[in-house]
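Missing here: one protein chain of the complex. Every other protein chain is in place.
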Amino acid sequence: MIEFRSVSKRFPDGTLAVQDFSLVLPSHKTTVLVGSSGSGKTTLLRMINRMVDPTSGSVEIDGEDIASLPPVKLRRGIGYVMQNSGLLPHRTVLDNVATVPLLRGTPKRQARADALAMLDTVGLDRALADRYPSQLSGGQQQRVGVARGLAVNPNILLMDEPFGAVDPIVRAELQQELVRLQKELDKTVVFVTHDIEEAFLLGDQIVILREGGRIAQVGSPADLLARPADDFVASFVGADRGRRVLHVERHGDGNVVVDSDGRLAGVLNGEPVAGTSAGSSAGSTPGAEGDR
Amino acid sequence: MTWVLANLGLIWARTLDHVVLSLPPIVICFVIAVPLGWFARRYRVSRGIILTGAGLLYAVPSLPLIFVLPAVIGTSLLSPVNVIIALTLYGIALMVRVVADGLDSVDADVRQSASAMGYSTWSRFWQVELPLSGPVLLAGMRVVAVSTVSLVTVGAVIGVQSLGSLFTDGFQRGIQAEIIAGLVATVALALLFDGALVLAGRVLMPWTRRVAPPKPSVPLEVSAA
Partner (left out) sequence: MNLFASAIAWILDPANYVGLNAIPLRIGQHLVFSLVTLVFASAIAIPLGYLIGHTGRGRGLAVTTSGGLRAIPTLGLLTLVALWVGIGVVAPYVALTVLAIPPILAGAYTGFEAIDRRTIDAARAVGMSELQIVRKVELPLGLPLLIGGLRSATLQVIATATLAAYVADLGLGRYLFSGLKTRDYAEMLGGSILVILLALALEGIFALIQRFVVPRGVSGRPGTAPKLRTGSSAAAR
């Protein structure tokens, strides 16, 4: 469990990136921080591995204040995946994945064997092991980045817009891959994005941030869609706009789901049931994707 | 200091000699390097040949070059022309690469949109590519100006008069003030040329003037480990 206790961060140039932020991030769940630029989402993420230290307040991991932990040691125990992969350009794929285990003192032979196995886990061909990052596609680099983040089998995985720089088709592929991985590995994932679709797809808990790291709303995707706290959240999740406000229309023998602009969003299978999952399932239909 | 006050006339005369030796190389090398740099960029083969040649030329030490030039072009050993030609060659050697790099630095989108608007190759070069590579060219010319002013002094050891003569004369006669005066005057002249180029850049390239200091992008502050 990760807990932010009334954390604030003011950078030396005077910007207040985060203001009195408190939140609990449950273990083995994916928490997605969503916000536009300037919302402090990356700053918050980087506080978890002490790449940024809060000006006031504290961050705790499993009840322990991380300010008391040496940053380098802390970082070696937390997986980190960033946009543009951040791979070392002068090291091969395999050496990149093995970087952190080697830093932690794992014997070279073992570290390389583990790294090779990790390539399988993230769905990379072992034949790529001896390539350099510049010889990979963007999607492959991102997979290597994930493999490196997972290489020490950390409990916590921090992901800073990891799929932001790849094209939409590859992004969708990587997102599905992450969903699969998370089912398998059950990590505590903290994911930063500005893409609400991505948040709905990956998040168990979604945190919508306003400017300056203030929380607009926290909840499951369905919570946010069904009960947006205010107009800001409603507009952010798209609940006020056509494509998330759906209704059922009778079409021949079946029911089709149509958005408020009258565009077809999907087919309704069976009768509508009571519950709150309608929003999230509609979010991943092809109609919604095509709107991006 | 007393030496300086007593010899202001000499210092001024040597400064004028220095300007006469250093201005022509700075101007001529630019005039020659622009078309040469353009040509270097135009074809794969010409790029390799011209840029390699420029690199080798730049590697030739100045004093030996001044000694060799008379044998190649038939001037007398003590002629100031040798110094001017040698320094022009260095200027070209440096600027050809700068011009090629500067033209490379022009955004391909801008280049294509200029063509799409109907610029001919010729007008596109003069009105789009050359002005846009201006900042790179300016940086190159500043290096050329400063190093030319500095290198002119080398000619003094074979008797071509410039501020460098204050070094040789001060050294032989043991007058420290004379050498220091020469150093200060040379550096001042270099800074003057440099300043003139910066000023010219501001006048000719108003779009590069900063309106406000750039804001720091995403803060990547890192806690002390």
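A few remarks follow.
Going in written order, the chains are labelled A and B, and every chain counts its residues from 1.
By definition in this document, a residue touches a chain if its C-beta (ideal position, glycine included) is under 8 Å from a C-beta of that chain, and two chains touch if they have at least 3 such contacts.
Every value quoted in this text rests on a predicted model; they were computed, and no experiment measured them.
Contact with the omitted chain, checked across A:2, A:25, A:44 or A:87, is made by A:87. Only one of B:11, B:29, B:136 or B:154 touches the chain withheld from this view, namely B:154. Remark: the omitted chain is touched by one listed residue; of A:47, A:66, A:115 or A:136 this is A:136. The hidden chain makes contact, of the residues B:16, B:49, B:68 or B:110, with B:68. Across B:9, B:118 or B:174, the single residue that touches the chain missing here is B:174. Interface residues of chain A with the unshown chain, by the touch rule above, are 46, 49, 51, 72-77, 80, 82-92, 99-100, 103-104, 131-138, 141, 148-149. Residues of chain B in contact with the chain left out of this view: 55-56, 59-65, 67-68, 70-71, 77, 143, 146-147, 149-151, 153-154, 156-158, 163-164, 166-168, 170-171, 174, 176, 179-180, 182-183, 186-187, 190-191, 194, 220, 222, 225.
We take it that only the chains that are shown with their structure count from here on.
Between chain A and chain B the centroid-to-centroid distance comes to 52 Å (mean Cα coordinates, whole Å).
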